[in-house]
Every structure is written in structure tokens, then in C-alpha cells.
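Note that one protein chain of the assembly has been removed; the remaining protein chains are unaltered in position.
Our next item is subunit A:
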Amino acid sequence: MTSVLTQPRPIRLKGRSFLALSLSPELPFADWLSRLDDLASRSTGFFMRRPVVLDIAGLEIDRAELRDLVELLAARHVRIMGIEGARPSLLDASLPPAMTDGRTTGDIEVPAASEGVKAATDAAAPKPSAPASIALPAKAVPSLVVTEPVRSGQSLIFIEGDVTIVGSVASGAEIVAGGSIHVYGTLRGRALAGTMGNAGARIFCRKMEAELVAIDGYYKAAEDLDPGLRGKAVQFWLEGDTFKFGSLA
């Protein structure tokens, strides 16, 4: 480039957060890697083009071991963009940069394997935990508004935030939201709020006929719910690990 800079414009630096996979290796690495290989063989390309953060908090390793691990992972097409939980003295310029203040957003679903293989490996090895980290939404939480009835057999998944249904949710339908769920109609199907680990999420409905409600993994089937709630305008929330409900009328 031969152009001359005429304007002394400052370089703009902006913060931005991304969702990354975080891998937590365990000692001995050989065993852990074989489990990782097993996961990769079940879901080809799972790590391809995904940013991965290595979480080594609590691991007693030196720089050479860490470098070996990063190389072994690179050979498996797992590219490490940063290392979390490492002592500053452990890292140098040859290793990925240190990352801090990661926030857990929940487990990333490992793609379904063929049934037989999955059953076998589930028994043999604990699932390599891959909680994603660093997601700091600075902007407003997104929401999804649906103005049509949700039909039986339909599954509406919106992990980014709240879901509002202007209509009814049919028996056999399912709403999965990262945030709260609002149903301005009859809730006959299932409502699963706060699925990405948001215990503050709530479920609201104008007429309660739900088959199942869940918040942050805690659930109640229709049978376990107070029969007096049926047909009422109700909200559900969590207090600790107990399910609470209240009338909206």
C-alpha cells in the first residue's frame, strides 16, 4: 500500500464477546485424549472451525506438558484460541494467550451418535464436559415473538432469550427458551424456560393446562402440579430448587 495517511484517525478498539467451547483436560492426558478421540469419532467435525478454550485450572503441569497437549490437540484439528486458569508464569509467546473472566453458559450438546455406540461409550467414559465460556451480552437480550398457535409435534427452541407466544401451545408441542416463556393463550404442551442455566427465568401463561413445565432443568409434570392451577392464569418461578407458582389474575 502506497497511500499516505492523511488523517490521524485513531485506531478503533472494541470489545466483543464470542461463544467458545471450553475443554477441561484431565490427568493423565493419554486417557483423556482417548476419550476425546472417541467423542470426535462419533461426531466427525465437531471441533472443526470452532473456537476452543483450554481450561487447565487445577492441573499441575509445566510448560512443556502444556505445549505437548496443545500440539496433540492441534493434530486432532482442535485449535486452541486461549488458555484459561493458567498461572501467568506458565504461558509464553509460543502458547495461546491467557483468558480470564469466562462465564459458563451451559453444556454444548454433543451431536447425537448412533444409538449403539452412544450407549456403549456413555457407560465406559464420562462425557467430556464442554461448557462454553465467555459470553457477555452487552446488548439487550433478544426475544422471539410468535403470533401463531404452536401445533402439536412442533418444537420451538430459542436459547438466546425469551419466547412470547400470542396464541396457544398445543398438547404435544414444546417451547424451549433460554429465558422466560410467555403464553398469551392456553399452555397445553411443555414449556422449558431458562434451559441454558437461567434460574431467574419464569413461565407465564394465561390458561394453564401444561403437560410439563421446567425452569433451569427443574421440572414438574402435570401430575405433580396443584390441580387447582388448571385453567388459571399462572406464573412459575424457582426459589432455590423449589418450584413456586402464583396466580396472575
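Here, a residue touches a chain if its C-beta (ideal position, glycine included) is under 8 Å from a C-beta of that chain, and two chains touch if they have at least 3 such contacts; residues count from 1.
As a working rule, contacts and distances are computed from a predicted model.
One chain of the complex is hidden; its UniProt record names it "Septum site-determining protein MinD", one of "Urease accessory protein UreF", "Septum site-determining protein MinD", "Iron complex transport system permease protein" or "Phosphoribosylformylglycinamidine synthase subunit PurL".
Here one chain is not drawn; of A:Arg151, A:Arg206 or A:Lys220, the residue touching it is A:Arg151.
For subunit A, the residues touching the absent chain in the complete assembly are 148-149, 151-154, 167-168, 170-173, 186, 188.
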